[in-house]
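Missing here: one protein chain of the complex. Every other protein chain is in place.
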Amino acid sequence: MMKTETSTAPAPAAFEPRITAFVCNWCTYAGADLAGTSRLQYASNMRIIKLPCTGRIDPLFVLKAFENGADAVLVSGCHPGDCHYTSGNYHARRRWTLFRKLLALTGIGDDRLFFSWVSAAEGQKFADLVNDVTAKVRKAGPFRAAHPGRRAS
Amino acid sequence: MKALREAAEKLLREKRVSLVIGYEGRKGRPAFFAAKPEDCGRLAYDASCRQNLAAYLGKPEIRARLPVALVAPPAVLRSIVVMSAESQVAPGQVLALAVDGDSYLGTFDAAGAAELLRAKYSTLAPEPALLERVQGLLQKSPAERAAFWEAEFSKCTRCYACRAACPGCYCSRCIVEKNAPQWISTAALGHGNYTWNVMRAFHQSGRCTLCGACEAACPQGLPLMLLNAALDREALEEFGSRPGYDPEAKPLIGSWSADDDHSYMR
Partner (left out) sequence: MKTIETGRLSDLAQALSAAGYRVVAPMEEGGVVRFREWAPGLAIAPGVVPANSLKDFLFPRSEVVARFALEPGGFSPAPVERSAVKTAVLCARPCDAAALAALDAVFNWDYRDGAYNARREAATVVSLACSKADEHCFCTSVGGAPDGVAGADAILRPADGGRLLVLDALTEKGRALDQAAAGALAEGPAALDAPAALPRRFDPEAVGRWLAANFESPFWKEAALACLGCGACAYACPVCHCFDLQDETDRAECRRLRNWDSCGFGLFTLHASGHNPRPDQSARWRQRVMHKFSIYPQKFKTLACTGCGRCSRLCQAGMAIAATCERIEALGR
């Protein structure tokens, strides 16, 4: 999405990334909530999709996000050992290790796909994470329309 | 191949199986189904046989005729072991007529096949040339990799020959056949090709035995083995995964360890 900044001198349109975040309900989503109630300021580029657990996240969801125009995807859940469903995040973790390899091979690398553990108490971590990821993606630029996984407009 | 034919004949004569699935000894080595001992004279095997006959174990018409015997080079032996580990075939329902090059190695059930693999084929891996191509691709920039796959996937016609040829693809309803919602676009021009090929490869993580039948079956010559080999190495390096050597093995993605790597997670 393009946003023109108003200033006294003409400025180039800045690229504002669209980032999709798949987060678990019990930890990361609660952490995001805490960031909000703590009035922490963080970039608004991230659209959060809440799931009960990272174990529910089918890697296909990540591809769908890219397909539909996401410039980057963040997947975040409970720290190992803290999963509300005991082992959902362990299942997820194993999947991500393999899946990111496949995505890297096909042109979606570490500058577009991010993973984290954020607990319900880590509001600051969430805010910092969003700011950091957004800055990285802004630098990486728009996800190429020419990528074979992207829906042609 | 005389020993192979005799062994197949014996299995049918002794009614240990109702069908022998092998390759026919004529050009192209098509799949051949011998139901009578005297048909076994038409069986042959050599390196030009590229079909993975374990794919027939997912076919209802074949399942209705279990127990069956399959002519199985090492990669296919692994497929039989994987299907056993995934409870797709019960013990004794499939016998492998193990072959390698010109040799017939014996008749084995899944457990016996796994033992043979561990004893004589413990170092099966993707061909060095294939791994070099994977490395070569990884050394390119993400944009170059994207361009490479854009060109390749644009040829895909979504015929699903890769899926049909793979013994690991036995789902009675494939992810592409789900339309509420339509997870993967069925159009053969566009992003659906990427999603299909990547997800299909991913669904084989820790299960692919590198038989190459998918790539051989692809009418457009897509380099599917690049995806499979890359995942195979990752599964081995990260998790010590070697599918097809243990009929009791737990599925790779269906299990986990507290020690799994997460260095890339923040």
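Letters A and B mark the chains as written, and numbering starts fresh at 1 in each.
Rule of thumb we're sticking to: a residue touches a chain if its C-beta (ideal position, glycine included) is under 8 Å from a C-beta of that chain, and two chains touch if they have at least 3 such contacts.
In this text, all values refer to a predicted model and were calculated from it rather than measured experimentally.
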Q.
As a test of the contact rule: which chains in view would the missing one touch?
A. B
Q.
Looking at the full complex, which residue from B:24, B:100 or B:238 touches the chain that isn't shown here?
A. B:24
Q: Looking beyond the chains shown, say which of B:13, B:120 or B:155 touches the absent one.
A: B:155
Q) Which one touches the absent chain: B:17, B:114, B:165 or B:252? A) B:165
**Q.** Interface with the unshown chain - residue positions in chain B
**A.** 24, 27-33, 50-51, 55-56, 59-62, 155, 157-161, 163-165, 177, 182, 185-190, 213, 216-217, 219-221, 223
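In this text, only the chains that are shown with their structure count from here on.
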(Q) Using Cα averages as centroids, what's the distance between chain A and chain B in whole Å? (A) 34
**Q.** chain B to chain A touching residues, read off their complex
**A.** 134, 137-138, 142-150, 153-154, 175, 183-184, 190-191, 193-195, 198-199, 201-202, 205-206, 226-227, 230-231, 234-235, 238-239, 252-258, 260-262, 264-266
Q: Sort out for me which residues of chain A touch chain B in the complex.
A: 59-60, 63-64, 67, 80-81, 87, 90-91, 93-112, 114-117, 129, 144, 146-152
